[in-house]
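The complex appears here minus one protein chain, its other protein chains still in place.
Chain lettering (A, B and C) follows the sequence in which the chains are written, and residue indices restart at 1 in each chain.
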Amino acid sequence: MIEFWILAVILVASAVWTIAASKPVYSVVALLLNFAALAVLYVTLSAEFLAVIQIIVYSGAILVLFVFVIALLSSGVAPFAMGPNRLPKIWLPGGVVVLVSLGFLVYAASQAVPASVRPPNGPVGAANVFGSVSDFGAALFTVQLLPFEVTALILMVAVIGVITLGGEAMRDAAPRGHERKVERAMREAILREGTD
Amino acid sequence: MALVPITILLPLVVGALLYALPRAPLDGVYPEPSRRARGDGWLARVIGVATAVATFAMLVAERDAQWSVRWLSRPFTAAFHFGATPVAFWIALLLALCTACAIATTRVARTRDFVALLLMLEGTMLGLFLARDLLVFALFWDLMLLPVFFGLLNWGEHPATAWRYFIYNFAGGLTLLLATAAFGVIYGSTDVIGRTGAPLVGAWAPWIFAGFAFAFLVKTPIWPLHTWMPPTYSGLPPPMVAVVSAVQSKAGLYGLLAIALPLLPNYVHQYALPLMVLAAVSLIYGAVVALVQNDAKRVVAYSSLSHLGLIVIAIASLNPLAIKGAIVYIVAHGLFSAALFMVLGYVEEREDTRSLLRLGGLGWKNPRLAGALCIAALAALGLPGLAGFVGELVILIGVYQAGYTWPVVVALIAIILASAYLIRLYQDVMNGPEVEDLPVRADLSWVEGLAVAPLLFALVALGVDPAPLLRL
Amino acid sequence: MPHHLLGVPGSYPLVEALWLLPLAGAILCWAFGPQLRTLAGWLASALVGASFVLAALSWGAATQTAGAALGASQALGSWLPGFDFGLLLDPLSLIWTFIITGVGFLIVFYSIGYMEGDRAYARFFAYMSFFVFAMLTLVLSDNWVGLLVGWGLVGVASYFLIGFWFQRPSAVAAARKAFVINVVGDAGMMFAIFLIVANVHAIGFGDVFSAAGGLSSTLVFWICAALFIGAVAKSAQIPLHTWLPDAMEGPTPVSALIHAATMVTAGVYLVARSAPLWSHNPQAQVLVGTVGAITALTGAILGTAQWDIKRILAYSTMSQIGYMIMAVGVGAYEGGVALFFTHAFFKAQLFLGAGLVIHALNNEQDVRRMGGLWKKMPFAFWVMLTAVLAITGVPGFSGFFSKDEVIFGDLQFGHPVLFAISALTAGITAYYMFRLLFIAFFGEYRGDVDHAHAPGWTMNVPVAILVAPSVAIGAALLSGGENSPWARFFAAQFGPDMAAIAHRPPAISEGVTSGIVFALVLIGFAIAWWRYASPGAQRDAGERLEGETRGMPAVLVHLFYVDDAIQLLFVRPAQRLGAFFGSIFDPHVIDGAVRDVVFWARWLGTLVRSFQTGLVRAYALILVFGATCFIVYYAFAAGALH
Partner (left out) sequence: MAVSIDHYVGLAAVMFFIGVIGVIVRCNPLVMLMSIELMFNAANLLFIAFARVWLQNAGHIFAFLVITVAAAEAAIGLAIIVTTFGPERYVDVDDVRALRG
């Protein structure tokens, strides 16, 4: 009970800090705090494997990527700027939409039939208990094999996408464009005049 | 049995191969192509004619054969079911003949690509006419637009014409597809062409009929859906316009005959009068506009509008005799419009113009050309003894028998007008004093002669003895 | 329905050869023209001649009777049940076949010389042979569709031959006019066929005639009227006659064969062939008789105001065909056919004689530039003189007998007004024919051709042969009233039909009417003599003719404004309408409507485009809004909110 409320406060506070921070690096740190708190919450929900994943993947990989990009873009003369905050421009429609949505949600949740969380079927850390690595692994490689394979595909597409984007930026544009122009002119000449 | 799908696939595959094989680079431009490019064009034409003749032979050999593979089972059954109905058999023969004749005298820039396109046009239209399944019919309906679209885009006079052609006809294709889907869901199967089954009735049937009718009437075309046609016909190179006007314009009429009439007879009957009024308007409208056009190809284009209106009148009359006549006239119109466009194409190649105001007096130096144009024009104006007359006569007898007098009178007026504009066409090109600034080129070559001769011969033969067509 | 036999089936198989030989000639001359050269003419005449021999041999078969059947018939084939085709040789078609192949042979033979040196020599004979074939199709067919096929084919043959010298714009225009007007006639005949098939379900003459008794008289009238539109166009009757004078643009042998002797009389054949229909319908008879009589009179009046020798003959042809149409209209079938028969000879002779003159004078056709030709061309003069005597109906010549029979026929069948018109026309005919003769052959030569070149024997011999029948055949066949060979020949053909027409015997006898007509002819002759051949008129012939040209009434110069009326009422409106539709309605109204659709689609696109700001955050906001809508909807649907 008490741990839930503590974690909830940390989560909301760190989330607000994330979007309100004045420098990107502060946002990253706030987000790290958020993810860590979330991992703890997962443990209380018997999802120990996912708690670990949360730390390793999110905090260890994704957030490091963010930090890396910030560092990359901040190198050189000026530090990486935050950009304008445009809250005043759209606060009225945005605020109304968000508040109304939130109100509906909270109201709807409060109207739902309460269902208490049942106790787990074993101690945390034991094998074959709900949320354990073996339980998760058995499900992932049997029943959920196809979604698992699909994630592989998604990651593959992401890799290709990143390579394409990066390649495009790294390529030297000028001579390449000239070559293309010549090629297109030749093709048009063939189209226009024909070979027969 | 196995030849039926081959008949359809052969031109498609040969066309694709002709298109895909490597070609000589930019060496020589029409009308003075390099030897290599000329040889390439010759080879393509020989292969193209051989393919078209082969499809002709296969059609004759497998006249009654059918071939079927299951396609859909839900939400309705459909099959890749091919096989010629009696009417489709003749139109398919006409198609193979016209394609062979058109390819034989193709002389455009990039001949090989053009021949490839013509072959694909033949293949898609063979698929359309041999289809026994409505869904396959709708599929090929859209496919057959593509070769013409690319023909207009690459060889036409203006790209806007290509888009106009495509958008009009694709709109028709869309309503056809929607109607087909609705038909399939209600009827349970689309494998229905050429079968005797119960006609479709119910709340949706009028909408389905409307979808079919719109597609067919745009394609035919019928006033006021015709404005895509004159620019298309005058913009396309002659070999392709010969095939398009001869056969593709029959797709709509074939649809009316083979789909609307057997499956939705109630609605054809119910809407016979509006159909007939539109057709009669086309009949007169096309004729009077053709009277004053100065572009030779536009004269024939508007004459097609007029002539095809007559066939729609015949179908709308629902009289068996009129429908027999319509079948004869479908074939006859295919033959004479192909011949007209091809001969006018020869004229344009020789003189670099097709304006009736500039042409004149070619008959002295080109008697064979004049003869070919003359026979084609006479067939088009319904000279007794040629196939067009048989169609007109039998159609109008049937329509009159069905109790419609005014369409008959309108048609007779259109026949008189037809004689006026077709004679004008012939005379303005071939007769009169010889024009000084027109280049004098050789008369019809033997290839050109051989290419139009089958069409003209068929016109005479069917005019003397149309019994094979009338007894379907 | 019992099949009424019009001929004994299969009793003269050679009729097919008779029919197809000229077609063979046409194909050979057309295909091998360059190889045949001058042989084309000989080949074509030989084949037409052979056809004539076969026609002569068929005499017995064509006149035989067996029960209800008359003549010989030959089945050809069938399109559909009810659409049976065949050939029929009975006395009526035999007479026409004789003229088509006999006179046709002479004229084709004459053309060998006339067309010598022409650029398209072989093509001419191909067309002529084709015409003979087409005309034979017309008269030998045993049904209306076959007749219509022939009808259309002779039209196209006539078109080719009128426009034979197609580098001349006038010839091209004349050919076009002839063709289109003839198609008007074809359309009328097609309508008749629709009426027939819809009511009788057959196209054969025999079937229709045997069913004719059961048809309502209104229907029969409309069938006759529709058929008659065909006859009016083809036989140059008022108001569709204007193509015939223009048709003289063709070579003279063409005018002789097609536009005088054979094709233009097809209307006469049509009415005579359909006699069983006409005989039962007095209204149709009055219609046809009246049109014929008015045409006869109009043609004759217009004939007095022409200067082109062939145009004078053309209007004379129109007038004579008017006589024939009138005769077969009122019921005097024998008379009408007799006039056709004799007219074929003397009108062919007139044209061929005129052809001799034109040929000799280097294509000069204006009679004002002739004169005194009887000294230069005595042979042509005698030819023309005998023909003029025949056509004007001088007693003893063939025209006298046939025209008498026609004019008397009006009285015989109870049409005194038509009698008066036709008698008057006979007088005018004498005036304009002698006018032609006097201006062209009498007085002094007014042209500038120094020495006329003499025609060869191939031209003279056919003309000479024609003189014999045009002088004598009337006396030989037509004299003797009811018992003349002619009447006996046609007794089986027309007897029942003529008997079916209700009529009273006329008050005056045929002798008296002959006298009246001959008196009028003499008056016409006298006026012509006084104006053109008297010594006073001869002295200043040139000035007199010029004065006459200047003083010609406008209504005659403009040929009663018929051409202008057709132009104003039909041609111009059609062209205006076409121009309006083609250049205003299509691009502006129809495409305008399509452009409106495009405009609204574009407008809608612009509207939607304004939402597409490119601001990612705006998209996010819209996304949130949409998601919220869903959530609210499901919240309501789940019953959580009330």
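The rule we apply is simple: a contact is a pair of C-beta atoms (placed from the backbone, for glycine too) under 8 Å apart; a residue touches a chain by one contact, two chains touch by 3 or more.
Note that the structure is predicted; figures quoted are calculated from it, not measured.
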Omitted chain - touching chains that are shown: A, C
Touching residues on chain A - with respect to the absent chain: 1, 4, 8, 11-12, 15-16, 18-19, 21, 24, 27-28, 31, 34-35, 38, 41-42, 45-47, 49-50, 53-54, 57-58, 61-62, 65-66, 69-70, 72-73, 76-78, 80-87, 90, 94, 98, 101-102, 105-106, 109-110, 112, 114-118, 120-121, 130-131, 135-136, 139-140, 143-144, 147-148, 151, 154-155, 157-159, 161-162, 165-166, 168-169
Contact footprint on chain C, counting only the chain that is left out: 608-617, 620-621, 624
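Keep in mind that, in the parts below, only the chains that are shown with their structure count from here on.
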Mean-CA-position distance for chain B and chain A (Å): 60
Sites on chain C at which at least two other chains make contact: none
Residues of chain A engaged with two or more neighbouring chains: none
Chain C residues within the chain B interface of the complex: 77-80, 119-120, 123, 145, 148-153, 156, 159, 163, 166-169, 172, 175-176, 179-180, 183-184, 186-187, 190-191, 193-195, 197-198, 574-575, 577-579, 581-582, 586-587, 590-591, 594
Interface residues, chain B side, partner chain C - complex: 224, 226-227, 230, 285, 288-293, 302, 321, 324, 361, 363-364, 367, 378, 381, 383-385, 389-390, 392-394, 396-397, 400-401, 408-409, 412-413, 415-417, 419-420, 423-424, 427, 430-434, 465-467, 470-471
